[in-house]
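I am attaching a structure below and will ask some questions about it afterwards.
One protein chain is absent from this view; the other protein chains keep their places.
Here the chain labels run A, B and C in written order, and each chain numbers its own residues starting at 1.
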Amino acid sequence: MEMLKISEKGSYVLLELPYNGKAMPGQFFTIKAKTGPYIPRPFSVYELKDGNLKFLIKAGGEMQQFLNEDIIIDGPFGNPISKIDDVLLIAGGVGYAPIHFYALVYGFKEMIIGMPDDELFDFVDIPDHCVYVVNPTTPVDLAKLSPLKNILVCGPHEMIKGLKRDLPESTLYAIMEEKMACARGMCEGCAVMTRDGVKFVCKDGPTFKVSEVDLEWTYQ
Amino acid sequence: MEMLKISEKGSYVLLELPYNGKAMPGQFFTIKAKTGPYIPRPFSVYELKDGNLKFLIKAGGEMQQFLNEDIIIDGPFGNPISKIDDVLLIAGGVGYAPIHFYALVYGFKEMIIGMPDDELFDFVDIPDHCVYVVNPTTPVDLAKLSPLKNILVCGPHEMIKGLKRDLPESTLYAIMEEKMACARGMCEGCAVMTRDGVKFVCKDGPTFKVSEVDLEWTYQ
Amino acid sequence: MDLSIEIEGIHFKNPIVTASGPLGFGDELFKYVSPGIIGGFTSKTVTPEPITGNMPPRLVYIQNGLLNSIGLQNPGVDLFIQKTVPFLSKACVRIISVGGENPEDFADVTRKVEKFADMIEVNLSCPNVGGKVIVSDSQLTKEILSGCKAMTKKPLIAKLSLDLDVVRQSQIISDSGIKIVNIGNSIQGARFNFKTGKPFLKHVKGGLSGPAFMPIALWKVYQVKEAFEDLMVIGLGGVTKAEDVMEYAIAGASIVEIGTQTMIDPKSIQKIIEDLKNMLEALKLDFKAIVNVSHRGGFR
Partner (left out) sequence: MDLSIEIEGIHFKNPIVTASGPLGFGDELFKYVSPGIIGGFTSKTVTPEPITGNMPPRLVYIQNGLLNSIGLQNPGVDLFIQKTVPFLSKACVRIISVGGENPEDFADVTRKVEKFADMIEVNLSCPNVGGKVIVSDSQLTKEILSGCKAMTKKPLIAKLSLDLDVVRQSQIISDSGIKIVNIGNSIQGARFNFKTGKPFLKHVKGGLSGPAFMPIALWKVYQVKEAFEDLMVIGLGGVTKAEDVMEYAIAGASIVEIGTQTMIDPKSIQKIIEDLKNMLEALKLDFKAIVNVSHRGGFR
């Protein structure tokens, strides 16, 4: 049924499944196999085209050992992102997944991709006209050079913090990630603190306006 | 790598693996997949021919859900049975597995097979000249009609008890089954009570002379 | 066969009830599951004042289970009554879980919610707030229970901790004149991040749930029924399938709750109920007949 593509050193996996439903950028599915893991894991849509649904998965976790089995997906969950005008897309690591899907559906003006290693860079599809950096330079440094004021980012917490700090004038949207259990707004697991109190990534997100989020409210 | 054959209604599975080692009748392997079950399960050899090792597995347990994955076997464990002269072989249910292997390697004089259902009967290879019964008649009733005095049995505890009770003159050997954890005589899990005190199926068995075993020493 | 059971005058059409917490206040759950099919629904624990809950991460994945540190986040009893209570379905037994720190807290919440509930569950054992769990203090526990009793005639359920001796806890409950114990809350546990050398959770420990821990709760259900024949027991922890419900009933549970499993797959609760019915058909036994049967020597 499903197909797996594994990156050169085995650090990343592309999982491809037939899927006849719909999904919009920003949305995610939970994934598990029959034998595990017990708690299904949330993954953003990397691509949905011609009835093929793709996920970009970082290897090394419990999930990986089950990827060779029949995969059970549930979703889509989360709120779709609407098109953002003149957007600068920023991705860090596998945070590239939802950014890639956004770019496919809505296009973009500029894109900056921060990659932890060449392995991931060589592994994913990257549109022609975009900039990328491999550590130690960070997308934050490059973003400062862009004239664009609307930014959509998905990447490590520290990257979002950096952007918020260094680009106070920009309108920053972040696709947030928190561990999830129910993915349905029931368990109160995937909390983020906002101006309006605690919100949940699965139900109220995953995309938040960064100015409204308290990024310090986390124990990392 | 491995092949699965599933019986008509799905109650039994034949697992076939390439295997270049040796194994003798009476011996067993433990079986698991990478993702589970955590405690490998012991299964008798059903057949070993031309580098193909086969197990006959009763479906419905935890093991079954892992059978589609890459199987990891460990063994052979347990003591081989030596050839028994003029032997009457008796099997009950999947206890037929080691009996089948014995018959293949050493041949036999007579064989009585008790099958819980036609499904298993139709599923396994059965030699030409042997008798079989499907419940409610039991192999014990038929065994009383046989002139043979050396008996090798593998089947439910109650069947072994019945033979011991009804055929006091016979020399009865049983391939015993107890839940196992280490399969190596370390954990003291697979205990049977004998004339010489507690013995372990994995290390001292699995074949025991029934006259020496206290079949009442069990909580069932 | 008949799946229904009556506990302290309350009729459950079947013994399957949702556990407090993992399913929140039901609004999301009932998009997936009709309240008409389950025996009962337990609300998340409600406290006198709103609680923000703990900083993320609130969850740690573990093999065959989950470690959570939600920290009793809830809107407080007043907002709960205003926003949630109107939507609580009467198609199944409505259990409202009440929490707090002292007897006044519990009494206050009980008084305010009791008319909207069929039963009140007193959460004496949350692993995720403050220092010790309430039920480790027998005097405090007694005061809380008698305070709640004074506020309602509805049946009370005492939710116990699996980390402490359940027989001792049940003695306190029984002495307080409460007839139903829920065994029990999530077990305390921790995980450590080998990349940072720190615990994953800010408060170090959290609550463990999921199938891995079922044998622990099963043994405690058995122990309590062995010691207190008259207490009604709710079995809770790790149920994922009808077979597990059977085991809890055999061990002594009259009601079986499901938390984590319903949370990760809401529709599975329907299958569990159907499978349970089929298992009982095959045995030709009503559910009531298997409750506590291990203490009567098993099926005959």
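Observations on the structure shown:
FYI, a contact is a pair of C-beta atoms (placed from the backbone, for glycine too) under 8 Å apart; a residue touches a chain by one contact, two chains touch by 3 or more.
Computed from a predicted model, the values in this text were never measured in an experiment.
In terms of the touch definition stated at the top, the absent chain reaches B, C within the entire complex. Within the whole complex, the absent chain has one touching residue among C:59, C:250 or C:264, and that is C:250. Residue-wise, the contact with the chain that is not shown comes from C:62, picked out of C:23, C:46, C:62 or C:239.
For subunit C, the residues in touch with the chain missing from this view are 62-65, 67, 164-165, 187-199, 204-205, 208, 211-216, 218-219, 222, 243, 246-247, 250-251, 279, 290, 293-294, 297-299. For subunit B, the residues touching the absent chain in the complete assembly are 36-41, 62, 74, 178-182, 184-192, 197-198, 203, 217-219.
Just so it is clear, only the chains that are shown with their structure count from here on.
Contact topology of the protein chains: linear, an open path with no closing contact. At the far end from subunit C, in terms of centres built from Cα atoms, lies B. In whole angstrom, the spacing between the mean C-alpha positions of subunit A and subunit B is 53. Centroids built from CA atoms put subunit C at 44 Å from subunit B. One inter-chain figure worth recording: subunit A and subunit C are separated by 35 Å, centre to centre, where each centre is the mean of the chain's CA atoms.
The set of subunit A residues touching two or more other chains comprises 36. Looking at subunit C, one finds that none of its residues touch two or more other chains.
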